[in-house]
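Following this message is one structure expressed as structure tokens.
With one protein chain held back, the other chains of the complex are shown just where they sit.
Naming follows writing order (A and B), and every chain is counted from residue 1.
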Amino acid sequence: MKLFRTSALWAAVAAAVGGFVLLGYFVDFDFIQNIRLLFMRWAALLAAAALLVGLANLAQVHWRKLSQTEEGWIYSALLILAFLVTLVLSLVFGPDDDVTLFIFKYLQFPIEAGLMALLSVTLLVAGFRLVTRRRDLFSLLFLGTALLVMIGTGPALGGSEGPITVVMRDMRAWISQVWSAGGARGIALGVALGATTTGLRVLLGADRPYGS
Amino acid sequence: MTAIDLQGLLLLFAFLGLMLGSAAISRRFPATFRQIAAFEALGKAIERAVEAGDRVHLSLGTGSVIGPESAPAFAGLAALTRIARATSMSDRPAVVTAGDGAMAILARDTLRSSYGEVGAADLYDPTSGRLLGPTPFSYVAGLPTVLTNESVSVHMLSGFYGFEAGLAAEFGERARAFVIGGTSEVQSQALLYATTQNPLLGEEVFASGAYLGAGNLHKASLRAQDVIRIALIILILLGVITATFGNLI
Partner (left out) sequence: MCGTPNHGDAEECTNCGARLKPLDVSASSGEADDWLERIREEAEESPPPSSAGGFSSAEPDQGSIEGADDFSELRAADTGGGSDSEAESGEEDVPEWLKRVREKKAEEPLDSDQPAPEDALRAAAAESPASDDPAPEDALRAAAAQAADDPDPLESDEPTPDDPLRAAAADVPLEAEQSKAEPPEGVEQTSEEQDLPEPKSEPASESGEKSPDWLEATESEDGVSEADLPHVPALVGGAEEPADEELGDLGLPDWLGEIEPIEDESASTPKEGSPDLAPATLPNWLEAMRPVDTFRSVVEIEPEDDQAVESVGPLAGLSGVLLAEPVVAMPRTSSVGSLELDVSERQYAQAELLHRLVDEEEQEAPALPKQGVRLAVFRWAIAAVVLIAVSLPILTGAPSFALPSLEPRELGALFSLVERLPLEQPVLVVFDYEAGYAGELEAVSGAFLDQMMARGLPLASMSTRPTGSALALIALAPFVDRYEYENGQNIVNLGYLSGGQTAVQLFAISPREAALVGFALPEQVQEVWETPILDEVEVLSDFGMVAVITADSESARVWAEQARPNMGDTPLVVVLSAGAEPLVRPYFEGTDQTIGGILSGLPAAVAYELRNGRPGLAQERWDAFGSVMLAAELVLLAGVGYGLLIWWRGRSPA
């Protein structure tokens, strides 16, 4: 006969661990601090282990796509091939060897840089369509602020000593450091409140992201 | 450092007390919140997806499960319980992706328990919760494959994102899916505002559980947040007044 319901047991474990770590921020007793550090080290180890589990799951998903020749199975095959090659090379030569760094420097690095460039084009397209899609005052305000900041940030054709350039630069600083910073700070406060209640719900067992 | 940070503890207990108290009085004084068009549109979009036999995709972001980056992802997991139940009768159950291995594991667990609660345990597929890539841009690079090959018609972003949020939303728009996006990162919220029709600004991403009916404590949490927020506003104003006019006196 089960003495505990499994879900209640895991909820109790999560609440206890979270409670100790949270308490460690407010109470400076050695016992609590030691337990908190121990749990945090375990968390760091588990995060690394979870990365391995995630990579195994990634391989499993694409292997199934490849074996069942689902739509896009060719890309899955390429992914698995690249995954295996990188893994083997890293295990054989080490992650900091020139061979492994070659893959990073000339494959991953340019791909991610290209995605970043794609992002800039995407944002430009979205900015162009914003007023067409959403014809309201906030969209105009959004784009107007973006234009002012860009004009104040970028170099001007008239040189950096020109009066317009100086005015635009000061305006950019004023928008960025006063309005933008203030608004962002307010949003950050709200986000902190939301994050606090989310964490407390997990500690109370109301939210169980680990499943029941 | 003081042995006990009383201010912090007081704030913590105030949060707890407000949450539990709001939950206790919720029956007698039910909470009413303003309409968020994005959530209303999300409900309809999910219904249409179920009827059309399309899939709902939830993206939990690229943040780690450790630290403040996990908060919007946990809010997404709370919404996932409702989404999984709503899509349990669909031909294509929901799929969840994450940029962190631990978050992908949590997504699988949430799916499994949600399907089990509605008696659709056979719908659970371990690959429904998956890691697309260990880095943010590699995660985003894997999104188009999911969106196009798995007939996704609802693309929900709820997690921590950097600038890649703009790409993630744009890929959803290109796939002609219903896109709704929310994150805790302020810069990324600006990108989502520009790239998606249904952005969740501020802390609206943390309200997804309350608006989707994930539980009574979710609504109570919103109430507690409102009370604390008002208190903070008053304190800030008092501080401003004190700092401004205190020097003059």
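Keep in mind that, in the parts below, contacts are C-beta pairs under 8 Å (C-beta built on N, C-alpha and C of every residue); 3 or more make two chains touch, one makes a residue touch a chain.
All values reported here derive from a predicted model rather than from experimental measurement.
If you put the hidden chain back, the residue from B:Asp54, B:Asp109 or B:Glu185 that touches it is B:Glu185.
The hidden chain makes contact, of the residues A:Leu22, A:Ile35, A:Ala59 or A:Ala184, with A:Ala184. Within the set B:Gly53, B:Gly67 or B:Pro126, the residue that contacts the chain not displayed is B:Gly67.
In the complete complex, the hidden chain is touched by one of A:Leu78, A:Leu124 or A:Ile164, namely A:Leu124. By the touch rule set out above, chain B reaches the unshown chain at residues 1, 30, 32, 64, 66-69, 134-137, 162-164, 176, 185-187. Residues of chain A that touch the chain left out of the display are 37, 40-41, 43-45, 47-48, 51, 95-96, 101, 104-105, 108-109, 112-113, 115-117, 119-121, 124-125, 127-132, 135, 139-140, 143, 146-147, 150-151, 153-157, 159-161, 166, 169, 176-177, 180-181, 184-185, 188.
Following the convention adopted for this analysis, only the chains that are shown with their structure count from here on.
Chain B makes touch with chain A in their complex at residues 1-5, 8-9, 12, 15-16, 19, 64-66, 68, 71-72, 74-75, 77-78, 98, 100-102, 104-106, 109-110, 112-113, 116-117, 126-127, 129-135, 137-138, 140-141, 145, 148-149, 163-164, 166-167, 170, 184, 186, 189-191, 193-195, 197, 201-203, 205-207, 209, 214-215, 217-218, 221-222, 224-225, 228-229, 232.
On the side of chain A, the complex with chain B involves touching residues 22, 25-29, 43-44, 46-47, 50-55, 57-58, 60-61, 64, 70-72, 75, 108, 111-112, 115-116, 118-119, 122-123, 126-127, 130, 133-134, 142, 184, 187-202, 204, 206-212.
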